[in-house]
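Working notes, structure below.
The complex appears here minus one protein chain, its other protein chains still in place.
Up next, chain A:
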(Lines give C-alpha, C1' and ligand atoms only; values in the text may rest on other atoms or scores of the structure.)
Protein backbone atom coordinates (compact mmCIF):
# COMPACT_ATOMS: atom_id res chain seq x y z
CA UNK A 1 0.00 0.00 0.00
CA UNK A 2 1.15 3.51 -0.71
CA UNK A 3 0.60 5.47 2.49
CA UNK A 4 3.28 4.93 5.10
CA UNK A 5 2.36 3.79 8.61
CA UNK A 6 0.06 6.38 10.15
CA UNK A 7 0.61 5.53 13.78
CA UNK A 8 2.64 8.67 14.09
CA UNK A 9 -0.03 10.53 12.10
CA UNK A 10 -1.75 13.54 13.70
CA UNK A 11 -3.56 12.67 16.93
CA UNK A 12 -7.17 11.58 16.38
CA UNK A 13 -10.05 14.01 16.82
CA UNK A 14 -11.20 12.42 20.05
CA UNK A 15 -9.05 10.88 22.80
CA UNK A 16 -9.44 7.11 23.02
CA UNK A 17 -7.77 4.33 24.96
CA UNK A 18 -4.50 3.39 23.24
CA UNK A 19 -3.27 0.94 25.90
CA UNK A 20 -3.73 -2.20 23.78
CA UNK A 21 -2.74 -1.17 20.28
CA UNK A 22 0.22 -0.66 17.98
CA UNK A 23 1.36 2.39 19.94
CA UNK A 24 2.44 0.12 22.80
CA UNK A 25 5.88 -1.52 23.19
CA UNK A 26 6.08 -5.17 22.14
CA UNK A 27 6.43 -6.53 25.66
CA UNK A 28 2.98 -5.15 26.46
CA UNK A 29 1.42 -6.99 23.49
CA UNK A 30 0.54 -10.58 22.60
CA UNK A 31 3.55 -12.82 21.82
CA UNK A 32 2.40 -13.02 18.19
CA UNK A 33 3.27 -9.34 17.87
CA UNK A 34 6.89 -10.01 18.83
CA UNK A 35 6.97 -13.02 16.56
CA UNK A 36 5.86 -10.94 13.59
CA UNK A 37 8.19 -8.09 14.52
CA UNK A 38 11.27 -10.31 14.69
CA UNK A 39 10.37 -12.55 11.77
CA UNK A 40 12.29 -10.58 9.14
CA UNK A 41 9.00 -9.81 7.42
CA UNK A 42 7.55 -13.32 7.72
CA UNK A 43 10.65 -15.29 6.64
CA UNK A 44 11.29 -16.73 10.08
CA UNK A 45 13.26 -19.95 9.80
CA UNK A 46 10.68 -21.63 7.59
CA UNK A 47 13.28 -22.56 4.99
CA UNK A 48 15.28 -24.54 7.56
CA UNK A 49 12.24 -26.34 8.89
CA UNK A 50 11.25 -27.42 5.39
CA UNK A 51 14.22 -29.78 5.23
CA UNK A 52 14.15 -31.14 8.79
CA UNK A 53 14.48 -34.91 8.44
CA UNK A 54 13.38 -35.90 11.93
CA UNK A 55 9.84 -34.57 11.56
CA UNK A 56 7.38 -33.68 8.82
CA UNK A 57 6.13 -30.76 10.87
CA UNK A 58 7.50 -27.25 11.26
CA UNK A 59 8.02 -25.53 14.57
CA UNK A 60 5.21 -23.62 16.21
CA UNK A 61 6.43 -20.15 15.28
CA UNK A 62 7.15 -21.00 11.67
CA UNK A 63 3.72 -22.61 11.54
CA UNK A 64 2.21 -19.26 12.53
CA UNK A 65 4.33 -17.40 9.99
CA UNK A 66 3.50 -19.84 7.21
CA UNK A 67 -0.15 -18.84 7.48
CA UNK A 68 0.81 -15.52 5.93
CA UNK A 69 2.03 -17.57 2.97
CA UNK A 70 -1.29 -19.42 2.75
CA UNK A 71 -0.25 -22.56 4.58
CA UNK A 72 -1.59 -24.26 7.71
CA UNK A 73 -0.03 -27.22 9.42
CA UNK A 74 -2.56 -29.89 10.27
CA UNK A 75 -2.60 -33.55 11.18
CA UNK A 76 -4.97 -36.37 10.38
CA UNK A 77 -7.08 -36.36 13.51
CA UNK A 78 -8.52 -39.78 12.65
CA UNK A 79 -5.01 -41.21 13.19
CA UNK A 80 -3.87 -39.16 16.19
CA UNK A 81 -4.45 -41.68 18.94
CA UNK A 82 -3.33 -44.66 16.91
CA UNK A 83 -0.02 -43.04 16.02
CA UNK A 84 0.62 -41.87 19.54
CA UNK A 85 0.51 -45.50 20.67
CA UNK A 86 2.83 -46.41 17.82
CA UNK A 87 5.37 -43.88 19.08
CA UNK A 88 5.07 -42.12 15.74
CA UNK A 89 4.53 -38.38 15.41
CA UNK A 90 1.05 -37.30 14.29
CA UNK A 91 0.39 -37.70 10.57
CA UNK A 92 1.29 -34.12 9.75
CA UNK A 93 0.02 -32.68 6.51
CA UNK A 94 -0.47 -29.16 5.28
CA UNK A 95 -3.37 -27.17 3.94
CA UNK A 96 -2.59 -24.60 1.30
CA UNK A 97 -5.11 -21.92 0.47
CA UNK A 98 -4.72 -20.04 -2.76
CA UNK A 99 -5.51 -16.37 -3.36
CA UNK A 100 -8.18 -16.01 -6.00
CA UNK A 101 -9.76 -12.54 -5.95
CA UNK A 102 -13.45 -12.78 -6.74
CA UNK A 103 -13.07 -16.49 -7.30
CA UNK A 104 -12.32 -16.10 -10.99
CA UNK A 105 -10.14 -18.90 -12.33
CA UNK A 106 -9.02 -19.48 -15.92
CA UNK A 107 -9.18 -22.97 -17.45
CA UNK A 108 -5.37 -23.02 -17.41
CA UNK A 109 -5.34 -22.23 -13.70
CA UNK A 110 -8.06 -24.79 -13.03
CA UNK A 111 -6.05 -27.47 -14.77
CA UNK A 112 -2.97 -26.68 -12.69
CA UNK A 113 -4.97 -26.75 -9.45
CA UNK A 114 -6.47 -30.05 -10.57
CA UNK A 115 -3.03 -31.43 -11.38
CA UNK A 116 -1.50 -30.40 -8.06
CA UNK A 117 -4.51 -31.76 -6.21
CA UNK A 118 -4.11 -35.12 -7.85
CA UNK A 119 -0.34 -35.18 -7.45
CA UNK A 120 -0.05 -33.98 -3.85
CA UNK A 121 -3.53 -33.40 -2.42
CA UNK A 122 -4.98 -36.88 -2.16
CA UNK A 123 -6.75 -36.71 -5.53
CA UNK A 124 -8.92 -33.77 -4.59
CA UNK A 125 -9.12 -30.12 -3.72
CA UNK A 126 -11.72 -27.94 -2.10
CA UNK A 127 -13.64 -24.79 -2.88
CA UNK A 128 -14.03 -22.52 0.12
CA UNK A 129 -16.65 -20.18 1.49
CA UNK A 130 -14.45 -17.29 0.35
CA UNK A 131 -14.35 -18.28 -3.30
CA UNK A 132 -10.97 -19.82 -3.40
CA UNK A 133 -9.40 -23.28 -3.49
CA UNK A 134 -7.59 -25.28 -0.88
CA UNK A 135 -5.37 -28.33 -0.97
CA UNK A 136 -5.35 -30.65 1.99
CA UNK A 137 -3.04 -33.55 2.86
CA UNK A 138 0.06 -31.90 1.38
CA UNK A 139 3.33 -33.37 2.50
CA UNK A 140 5.61 -30.68 3.88
CA UNK A 141 8.29 -31.76 1.45
CA UNK A 142 5.95 -31.10 -1.48
CA UNK A 143 5.03 -27.54 -0.49
CA UNK A 144 7.71 -25.86 -2.61
CA UNK A 145 6.69 -27.85 -5.65
CA UNK A 146 3.06 -26.85 -5.17
CA UNK A 147 3.96 -23.20 -4.66
CA UNK A 148 6.03 -23.22 -7.83
CA UNK A 149 3.20 -24.92 -9.70
CA UNK A 150 0.82 -22.17 -8.61
CA UNK A 151 3.26 -19.46 -9.61
CA UNK A 152 3.49 -20.97 -13.08
CA UNK A 153 -0.15 -20.02 -13.65
CA UNK A 154 -0.03 -16.69 -11.87
CA UNK A 155 -1.43 -17.90 -8.55
CA UNK A 156 -0.09 -17.64 -5.01
CA UNK A 157 -1.02 -18.26 -1.38
CA UNK A 158 -0.25 -14.70 -0.29
CA UNK A 159 -2.73 -13.26 2.14
CA UNK A 160 -4.88 -16.37 2.07
CA UNK A 161 -4.34 -16.60 5.81
CA UNK A 162 -2.54 -14.66 8.54
CA UNK A 163 -2.93 -11.19 10.04
CA UNK A 164 -3.44 -9.46 6.71
CA UNK A 165 -6.22 -8.68 4.30
CA UNK A 166 -7.60 -11.99 3.08
CA UNK A 167 -8.49 -13.08 -0.38
CA UNK A 168 -10.98 -10.46 -1.60
CA UNK A 169 -14.48 -11.71 -2.38
CA UNK A 170 -16.71 -10.51 -5.15
CA UNK A 171 -20.31 -11.47 -5.89
CA UNK A 172 -20.68 -13.74 -8.87
CA UNK A 173 -24.23 -12.92 -9.97
CA UNK A 174 -24.21 -14.60 -13.37
CA UNK A 175 -27.33 -12.78 -14.57
CA UNK A 176 -25.65 -9.39 -14.42
CA UNK A 177 -22.46 -10.33 -16.20
CA UNK A 178 -21.69 -6.81 -17.46
CA UNK A 179 -21.82 -5.32 -13.96
CA UNK A 180 -20.03 -8.32 -12.51
CA UNK A 181 -17.07 -7.69 -14.78
CA UNK A 182 -16.78 -4.06 -13.62
CA UNK A 183 -17.05 -5.02 -9.95
CA UNK A 184 -14.61 -7.87 -10.34
CA UNK A 185 -12.14 -5.39 -11.85
CA UNK A 186 -12.33 -3.32 -8.66
CA UNK A 187 -12.01 -6.44 -6.49
CA UNK A 188 -8.78 -7.28 -8.29
CA UNK A 189 -7.46 -3.78 -7.80
CA UNK A 190 -8.35 -3.99 -4.11
CA UNK A 191 -6.71 -7.39 -3.76
CA UNK A 192 -3.49 -6.30 -5.44
CA UNK A 193 -3.48 -3.15 -3.36
CA UNK A 194 -3.95 -4.71 0.08
CA UNK A 195 -1.70 -7.71 -0.44
CA UNK A 196 1.46 -7.73 1.66
CA UNK A 197 4.65 -7.15 -0.26
CA UNK A 198 7.40 -8.98 1.61
CA UNK A 199 10.02 -10.68 -0.55
CA UNK A 200 10.19 -13.42 2.10
CA UNK A 201 7.56 -15.30 0.11
CA UNK A 202 9.77 -15.55 -2.98
CA UNK A 203 12.81 -16.26 -0.84
CA UNK A 204 11.26 -19.11 1.14
CA UNK A 205 9.40 -20.82 -1.69
CA UNK A 206 11.47 -20.07 -4.75
CA UNK A 207 14.88 -19.54 -3.16
CA UNK A 208 15.05 -16.02 -4.60
CA UNK A 209 17.24 -14.06 -2.21
CA UNK A 210 16.44 -10.32 -2.29
CA UNK A 211 19.18 -8.09 -3.72
CA UNK A 212 19.28 -6.10 -0.50
CA UNK A 213 18.28 -7.18 3.01
CA UNK A 214 14.66 -6.42 3.89
CA UNK A 215 14.33 -2.99 5.48
CA UNK A 216 11.68 -0.55 6.66
CA UNK A 217 10.36 0.00 3.15
CA UNK A 218 9.49 -3.72 2.84
CA UNK A 219 5.89 -3.22 3.97
CA UNK A 220 4.96 0.43 3.45
CA UNK A 221 1.49 -0.08 4.80
CA UNK A 222 1.68 -3.03 7.16
CA UNK A 223 5.05 -2.45 8.75
CA UNK A 224 6.73 -5.18 10.80
CA UNK A 225 3.64 -6.10 12.80
CA UNK A 226 1.05 -6.33 10.04
CA UNK A 227 -2.61 -6.30 11.14
CA UNK A 228 -3.76 -7.21 14.66
CA UNK A 229 -5.73 -10.07 13.11
CA UNK A 230 -7.14 -11.27 9.77
CA UNK A 231 -9.02 -8.64 7.79
CA UNK A 232 -11.69 -9.58 5.29
CA UNK A 233 -12.89 -7.59 2.32
CA UNK A 234 -15.73 -8.33 -0.05
CA UNK A 235 -17.75 -6.82 -2.90
CA UNK A 236 -21.46 -7.58 -3.27
CA UNK A 237 -23.53 -7.13 -6.40
CA UNK A 238 -27.19 -6.59 -5.41
CA UNK A 239 -29.69 -8.08 -5.41
CA UNK A 240 -27.42 -11.00 -4.52
CA UNK A 241 -25.76 -11.03 -1.13
CA UNK A 242 -23.95 -14.26 -1.90
CA UNK A 243 -20.77 -13.03 -0.24
CA UNK A 244 -22.60 -12.18 3.00
CA UNK A 245 -21.47 -8.58 2.98
CA UNK A 246 -22.46 -8.16 6.64
CA UNK A 247 -19.89 -10.74 7.71
CA UNK A 248 -16.93 -8.91 6.16
CA UNK A 249 -14.61 -6.61 8.07
CA UNK A 250 -14.95 -4.25 5.13
CA UNK A 251 -17.62 -4.66 2.51
CA UNK A 252 -18.47 -2.77 -0.65
CA UNK A 253 -21.98 -2.91 -2.04
CA UNK A 254 -21.91 -2.19 -5.74
CA UNK A 255 -24.20 0.69 -6.69
CA UNK A 256 -24.94 0.87 -10.40
CA UNK A 257 -27.34 2.56 -12.68
CA UNK A 258 -28.28 1.10 -16.03
CA UNK A 259 -25.56 -1.58 -15.76
CA UNK A 260 -22.85 1.01 -15.10
CA UNK A 261 -20.94 0.83 -11.80
CA UNK A 262 -21.24 4.15 -9.98
CA UNK A 263 -19.59 3.43 -6.65
CA UNK A 264 -20.01 1.54 -3.42
CA UNK A 265 -21.81 1.68 -0.13
CA UNK A 266 -19.21 1.02 2.54
CA UNK A 267 -20.02 -1.61 5.20
CA UNK A 268 -17.67 -2.13 8.16
CA UNK A 269 -17.31 -4.36 11.18
CA UNK A 270 -18.80 -7.69 10.23
CA UNK A 271 -17.47 -10.96 11.61
CA UNK A 272 -18.68 -14.38 12.68
CA UNK A 273 -16.18 -15.93 15.01
CA UNK A 274 -17.05 -16.47 18.61
CA UNK A 275 -16.11 -18.83 21.43
CA UNK A 276 -18.52 -20.91 23.47
CA UNK A 277 -18.98 -19.79 27.06
CA UNK A 278 -17.12 -16.55 26.32
CA UNK A 279 -19.88 -13.92 26.12
CA UNK A 280 -17.32 -11.22 25.35
CA UNK A 281 -17.00 -12.86 21.93
CA UNK A 282 -19.85 -12.65 19.43
CA UNK A 283 -20.71 -12.50 15.75
CA UNK A 284 -21.45 -9.04 14.47
CA UNK A 285 -23.08 -7.71 11.32
CA UNK A 286 -21.43 -4.87 9.49
CA UNK A 287 -22.73 -1.26 9.57
CA UNK A 288 -23.33 0.70 6.38
CA UNK A 289 -21.41 3.96 6.92
CA UNK A 290 -21.74 5.75 3.59
CA UNK A 291 -21.07 5.86 -0.10
CA UNK A 292 -17.85 6.28 -2.13
CA UNK A 293 -17.13 6.82 -5.82
CA UNK A 294 -15.24 4.07 -7.64
CA UNK A 295 -12.03 6.15 -7.72
CA UNK A 296 -12.21 6.59 -3.95
CA UNK A 297 -11.86 2.82 -3.43
CA UNK A 298 -8.13 2.66 -2.82
CA UNK A 299 -7.93 5.57 -0.39
CA UNK A 300 -10.90 4.06 1.46
CA UNK A 301 -9.10 0.72 1.78
CA UNK A 302 -6.07 2.50 3.26
CA UNK A 303 -8.16 4.59 5.60
CA UNK A 304 -10.33 1.78 6.98
CA UNK A 305 -7.54 -0.77 7.26
CA UNK A 306 -5.28 1.93 8.70
CA UNK A 307 -7.72 2.57 11.52
CA UNK A 308 -7.91 -1.14 12.41
CA UNK A 309 -4.13 -1.51 12.05
CA UNK A 310 -3.51 1.36 14.47
CA UNK A 311 -6.37 0.92 16.96
CA UNK A 312 -7.01 -2.83 16.84
CA UNK A 313 -6.39 -4.81 20.04
CA UNK A 314 -2.94 -6.41 19.90
CA UNK A 315 -3.01 -7.72 23.44
CA UNK A 316 -5.89 -10.23 23.26
CA UNK A 317 -6.13 -11.97 19.90
CA UNK A 318 -9.67 -13.20 20.52
CA UNK A 319 -10.63 -9.54 20.77
CA UNK A 320 -8.55 -8.25 17.91
CA UNK A 321 -11.00 -8.25 15.02
CA UNK A 322 -12.26 -4.97 13.61
CA UNK A 323 -15.75 -5.66 14.92
CA UNK A 324 -14.51 -5.36 18.49
CA UNK A 325 -12.44 -2.28 17.75
CA UNK A 326 -15.63 -0.63 16.50
CA UNK A 327 -17.72 -1.65 19.50
CA UNK A 328 -14.92 -0.63 21.90
CA UNK A 329 -14.22 2.78 20.40
CA UNK A 330 -17.72 3.42 19.15
CA UNK A 331 -18.89 3.65 15.56
CA UNK A 332 -18.86 7.47 15.48
CA UNK A 333 -15.20 7.61 16.46
CA UNK A 334 -14.21 4.96 13.93
CA UNK A 335 -16.18 6.61 11.15
CA UNK A 336 -14.74 9.97 12.08
CA UNK A 337 -11.21 8.59 12.09
CA UNK A 338 -11.78 7.02 8.67
CA UNK A 339 -13.04 10.29 7.27
CA UNK A 340 -10.15 12.18 8.91
CA UNK A 341 -7.69 9.91 7.10
CA UNK A 342 -9.64 10.16 3.85
CA UNK A 343 -9.70 13.91 4.14
CA UNK A 344 -13.39 14.04 3.31
CA UNK A 345 -16.73 13.01 4.73
CA UNK A 346 -18.42 9.96 3.29
CA UNK A 347 -21.52 10.60 1.17
CA UNK A 348 -24.76 9.13 2.54
CA UNK A 349 -25.33 5.53 1.59
CA UNK A 350 -27.41 4.84 -1.53
CA UNK A 351 -30.48 2.63 -1.46
CA UNK A 352 -30.04 -1.03 -2.44
CA UNK A 353 -31.89 -4.32 -2.02
CA UNK A 354 -30.77 -7.90 -1.40
CA UNK A 355 -33.02 -10.88 -1.94
CA UNK A 356 -30.80 -13.86 -1.06
CA UNK A 357 -27.34 -14.99 -0.11
CA UNK A 358 -27.53 -18.29 -1.99
CA UNK A 359 -26.41 -19.20 -5.48
CA UNK A 360 -28.56 -19.03 -8.57
CA UNK A 361 -28.11 -22.65 -9.59
CA UNK A 362 -28.32 -24.18 -13.06
CA UNK A 363 -28.13 -22.40 -16.43
CA UNK A 364 -28.60 -18.62 -16.69
CA UNK A 365 -28.20 -16.42 -19.70
CA UNK A 366 -26.21 -13.34 -18.84
CA UNK A 367 -27.02 -9.84 -20.02
CA UNK A 368 -23.92 -10.24 -22.16
CA UNK A 369 -25.66 -13.03 -24.07
CA UNK A 370 -23.24 -15.64 -22.70
CA UNK A 371 -24.36 -18.76 -20.86
CA UNK A 372 -23.46 -19.53 -17.24
CA UNK A 373 -23.96 -22.84 -15.43
CA UNK A 374 -23.86 -22.73 -11.65
CA UNK A 375 -22.96 -26.21 -10.46
CA UNK A 376 -23.99 -27.16 -6.94
CA UNK A 377 -21.08 -28.76 -5.11
CA UNK A 378 -21.86 -30.13 -1.70
CA UNK A 379 -19.34 -28.66 0.78
CA UNK A 380 -17.08 -27.59 -2.07
CA UNK A 381 -15.17 -30.85 -2.30
CA UNK A 382 -13.89 -31.48 -5.83
CA UNK A 383 -13.42 -35.22 -5.94
CA UNK A 384 -14.54 -38.26 -7.89
CA UNK A 385 -17.14 -40.07 -5.80
CA UNK A 386 -18.77 -43.10 -7.38
CA UNK A 387 -20.87 -42.07 -10.37
CA UNK A 388 -20.39 -38.37 -9.76
CA UNK A 389 -16.87 -37.73 -11.08
CA UNK A 390 -16.52 -34.02 -10.38
CA UNK A 391 -12.72 -33.92 -10.50
CA UNK A 392 -12.44 -35.65 -13.84
CA UNK A 393 -15.53 -34.01 -15.32
CA UNK A 394 -14.46 -30.45 -14.55
CA UNK A 395 -10.97 -31.24 -15.80
CA UNK A 396 -12.47 -32.37 -19.10
CA UNK A 397 -14.46 -29.14 -19.36
CA UNK A 398 -11.35 -27.09 -18.57
CA UNK A 399 -9.33 -29.00 -21.14
CA UNK A 400 -12.00 -28.28 -23.74
CA UNK A 401 -11.60 -24.61 -22.77
CA UNK A 402 -15.32 -24.13 -22.84
CA UNK A 403 -15.62 -21.70 -19.94
CA UNK A 404 -14.10 -19.51 -17.28
CA UNK A 405 -14.48 -20.88 -13.74
CA UNK A 406 -16.06 -18.67 -11.11
CA UNK A 407 -16.00 -19.97 -7.55
CA UNK A 408 -19.05 -18.94 -5.56
CA UNK A 409 -19.14 -17.87 -1.90
CA UNK A 410 -21.27 -20.95 -1.26
CA UNK A 411 -18.48 -23.35 -2.18
CA UNK A 412 -19.92 -24.00 -5.60
CA UNK A 413 -18.61 -23.18 -9.06
CA UNK A 414 -19.97 -21.35 -12.08
CA UNK A 415 -18.96 -22.51 -15.52
CA UNK A 416 -19.24 -19.00 -16.88
CA UNK A 417 -18.93 -17.17 -20.19
CA UNK A 418 -19.99 -20.22 -22.21
CA UNK A 419 -20.75 -19.41 -25.84
CA UNK A 420 -24.39 -20.38 -26.52
CA UNK A 421 -23.31 -22.91 -29.16
CA UNK A 422 -21.01 -24.61 -26.59
CA UNK A 423 -23.73 -25.15 -24.03
CA UNK A 424 -24.63 -28.63 -25.35
CA UNK A 425 -20.96 -29.63 -25.19
CA UNK A 426 -20.82 -28.64 -21.52
CA UNK A 427 -24.04 -30.55 -20.82
CA UNK A 428 -22.64 -33.59 -22.59
CA UNK A 429 -19.38 -33.54 -20.62
CA UNK A 430 -21.28 -33.11 -17.37
CA UNK A 431 -23.58 -36.04 -18.19
CA UNK A 432 -20.61 -38.14 -19.29
CA UNK A 433 -19.14 -37.79 -15.80
CA UNK A 434 -22.33 -38.46 -13.89
CA UNK A 435 -22.95 -34.81 -13.04
CA UNK A 436 -26.62 -33.91 -13.54
CA UNK A 437 -27.37 -30.44 -14.88
CA UNK A 438 -30.64 -30.07 -13.01
CA UNK A 439 -29.58 -28.99 -9.49
CA UNK A 440 -33.02 -29.59 -8.00
CA UNK A 441 -33.09 -33.20 -9.15
CA UNK A 442 -33.29 -35.26 -5.94
CA UNK A 443 -32.23 -32.29 -3.82
CA UNK A 444 -34.38 -30.19 -1.53
CA UNK A 445 -34.11 -26.42 -1.68
CA UNK A 446 -32.70 -26.71 1.83
CA UNK A 447 -29.76 -28.79 0.60
CA UNK A 448 -29.16 -26.34 -2.21
CA UNK A 449 -28.93 -23.58 0.39
CA UNK A 450 -26.64 -25.49 2.71
CA UNK A 451 -23.00 -24.98 3.67
CA UNK A 452 -20.63 -26.92 5.89
CA UNK A 453 -17.09 -26.06 6.87
CA UNK A 454 -14.25 -28.52 6.58
CA UNK A 455 -13.86 -29.63 10.20
CA UNK A 456 -12.78 -33.25 10.62
CA UNK A 457 -10.34 -34.73 9.90
CA UNK A 458 -8.05 -31.88 8.90
CA UNK A 459 -9.14 -28.83 10.86
CA UNK A 460 -7.21 -28.56 14.07
CA UNK A 461 -9.97 -26.56 15.75
CA UNK A 462 -12.89 -28.82 14.93
CA UNK A 463 -14.82 -30.21 17.86
CA UNK A 464 -17.33 -32.10 15.76
CA UNK A 465 -17.93 -33.21 12.19
CA UNK A 466 -19.34 -30.81 9.59
CA UNK A 467 -18.57 -31.50 5.93
CA UNK A 468 -18.65 -35.25 6.50
CA UNK A 469 -21.91 -35.13 8.44
CA UNK A 470 -24.20 -32.38 7.16
CA UNK A 471 -25.17 -34.23 3.94
CA UNK A 472 -26.53 -37.14 6.00
CA UNK A 473 -28.26 -34.89 8.48
CA UNK A 474 -29.92 -33.00 5.63
CA UNK A 475 -31.15 -36.30 4.22
CA UNK A 476 -32.88 -36.86 7.54
CA UNK A 477 -34.26 -33.32 7.62
CA UNK A 478 -35.51 -33.83 4.06
CA UNK A 479 -37.73 -36.51 5.56
CA UNK A 480 -39.32 -33.83 7.74
CA UNK A 481 -39.58 -31.36 4.85
CA UNK A 482 -41.34 -34.08 2.88
CA UNK A 483 -43.99 -34.61 5.56
CA UNK A 484 -44.48 -30.86 5.97
CA UNK A 485 -44.48 -30.22 2.23
CA UNK A 486 -41.49 -27.88 2.37
CA UNK A 487 -39.14 -29.68 -0.02
CA UNK A 488 -39.18 -26.78 -2.49
CA UNK A 489 -39.00 -24.06 0.16
CA UNK A 490 -35.57 -22.36 0.18
CA UNK A 491 -34.23 -22.32 3.73
CA UNK A 492 -30.60 -21.66 4.56
CA UNK A 493 -28.82 -24.19 6.77
CA UNK A 494 -25.16 -24.06 7.75
CA UNK A 495 -22.99 -26.27 9.93
CA UNK A 496 -19.54 -25.73 11.36
CA UNK A 497 -17.39 -27.99 13.48
CA UNK A 498 -16.70 -25.24 16.01
CA UNK A 499 -17.96 -21.76 16.90
CA UNK A 500 -15.43 -19.99 14.66
CA UNK A 501 -18.07 -19.87 12.02
CA UNK A 502 -16.22 -20.63 8.81
CA UNK A 503 -19.43 -21.38 6.96
CA UNK A 504 -20.96 -18.12 8.31
CA UNK A 505 -23.48 -20.04 10.40
CA UNK A 506 -24.76 -17.13 12.48
CA UNK A 507 -26.56 -15.70 9.48
CA UNK A 508 -28.24 -18.96 8.46
CA UNK A 509 -31.91 -19.59 9.20
CA UNK A 510 -30.88 -22.93 10.66
CA UNK A 511 -27.37 -23.24 12.03
CA UNK A 512 -25.37 -25.84 13.91
CA UNK A 513 -21.95 -25.29 15.45
CA UNK A 514 -19.96 -28.17 16.93
CA UNK A 515 -19.37 -28.61 20.62
CA UNK A 516 -18.16 -32.22 20.85
CA UNK A 517 -18.35 -35.32 18.67
CA UNK A 518 -22.04 -35.64 17.76
CA UNK A 519 -23.01 -32.56 19.78
CA UNK A 520 -24.01 -29.15 18.42
CA UNK A 521 -25.49 -25.81 19.34
CA UNK A 522 -28.66 -25.22 17.35
CA UNK A 523 -29.51 -21.68 16.18
CA UNK A 524 -32.62 -20.34 14.46
CA UNK A 525 -33.98 -17.04 13.23
CA UNK A 526 -31.40 -15.43 10.94
CA UNK A 527 -32.46 -13.38 7.94
CA UNK A 528 -32.71 -15.23 4.64
CA UNK A 529 -30.27 -12.94 2.88
CA UNK A 530 -27.87 -12.55 5.80
CA UNK A 531 -29.34 -9.30 7.17
CA UNK A 532 -30.03 -10.64 10.71
CA UNK A 533 -28.14 -12.88 13.15
CA UNK A 534 -29.75 -16.03 14.47
CA UNK A 535 -29.96 -17.08 18.11
CA UNK A 536 -29.15 -20.24 19.99
CA UNK A 537 -32.23 -22.30 20.84
CA UNK A 538 -30.53 -25.48 22.08
CA UNK A 539 -27.04 -25.88 23.48
CA UNK A 540 -24.81 -28.90 23.03
CA UNK A 541 -27.44 -31.35 21.79
CA UNK A 542 -27.38 -34.46 19.61
CA UNK A 543 -29.14 -35.38 16.40
CA UNK A 544 -32.36 -36.57 18.01
CA UNK A 545 -33.00 -33.25 19.75
CA UNK A 546 -32.00 -31.32 16.61
CA UNK A 547 -34.53 -33.24 14.50
CA UNK A 548 -37.17 -32.90 17.20
CA UNK A 549 -36.86 -29.08 17.35
CA UNK A 550 -36.73 -28.81 13.56
CA UNK A 551 -39.79 -31.06 13.17
CA UNK A 552 -41.77 -28.85 15.54
CA UNK A 553 -40.67 -25.50 14.08
CA UNK A 554 -40.88 -26.59 10.45
CA UNK A 555 -44.27 -28.12 11.11
CA UNK A 556 -45.53 -24.87 12.59
CA UNK A 557 -43.97 -22.92 9.72
CA UNK A 558 -45.72 -25.07 7.13
CA UNK A 559 -49.00 -24.53 8.93
CA UNK A 560 -48.94 -20.92 10.12
CA UNK A 561 -46.58 -18.97 7.82
CA UNK A 562 -47.87 -15.92 6.00
CA UNK A 563 -47.27 -15.90 2.27
CA UNK A 564 -43.74 -15.02 1.33
CA UNK A 565 -42.68 -15.29 4.95
CA UNK A 566 -39.22 -16.80 5.42
CA UNK A 567 -38.54 -19.52 7.97
CA UNK A 568 -36.06 -17.27 9.80
CA UNK A 569 -38.62 -14.50 10.14
CA UNK A 570 -41.38 -16.92 11.09
CA UNK A 571 -39.64 -18.51 14.09
CA UNK A 572 -39.23 -15.04 15.59
CA UNK A 573 -42.81 -13.97 14.93
CA UNK A 574 -44.07 -17.32 16.24
CA UNK A 575 -42.00 -16.80 19.37
CA UNK A 576 -39.70 -19.80 19.02
CA UNK A 577 -36.72 -17.49 19.37
CA UNK A 578 -36.07 -13.84 20.18
CA UNK A 579 -34.76 -11.46 17.54
CA UNK A 580 -31.09 -10.47 17.74
CA UNK A 581 -30.79 -6.81 16.81
CA UNK A 582 -27.05 -6.40 17.37
CA UNK A 583 -24.05 -8.69 17.72
CA UNK A 584 -23.36 -7.41 21.22
CA UNK A 585 -26.67 -8.92 22.31
CA UNK A 586 -26.12 -12.28 20.57
CA UNK A 587 -25.29 -14.05 23.84
CA UNK A 588 -28.02 -12.41 25.94
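The rule is short, and it goes like this: a contact is a pair of C-beta atoms (placed from the backbone, for glycine too) under 8 Å apart; a residue touches a chain by one contact, two chains touch by 3 or more; residues count from 1.
In this section, contacts and distances are computed from a predicted model.
Chain not shown in the complex: UniProt lists it as "Assimilatory sulfite reductase (NADPH) flavoprotein subunit", one of "Cytochrome d ubiquinol oxidase subunit I", "FAD binding domain-containing protein", "Assimilatory sulfite reductase (NADPH) flavoprotein subunit" or "ABC transporter permease". Note that of A:18, A:83 or A:388, the residue touching the chain absent from this view is A:83.
Considering A:56, A:317 or A:584, the position touching the chain not shown turns out to be A:56 (whole complex). Listed by residue number, the positions of chain A touching the unshown chain are 53-56, 79, 82-89, 91.
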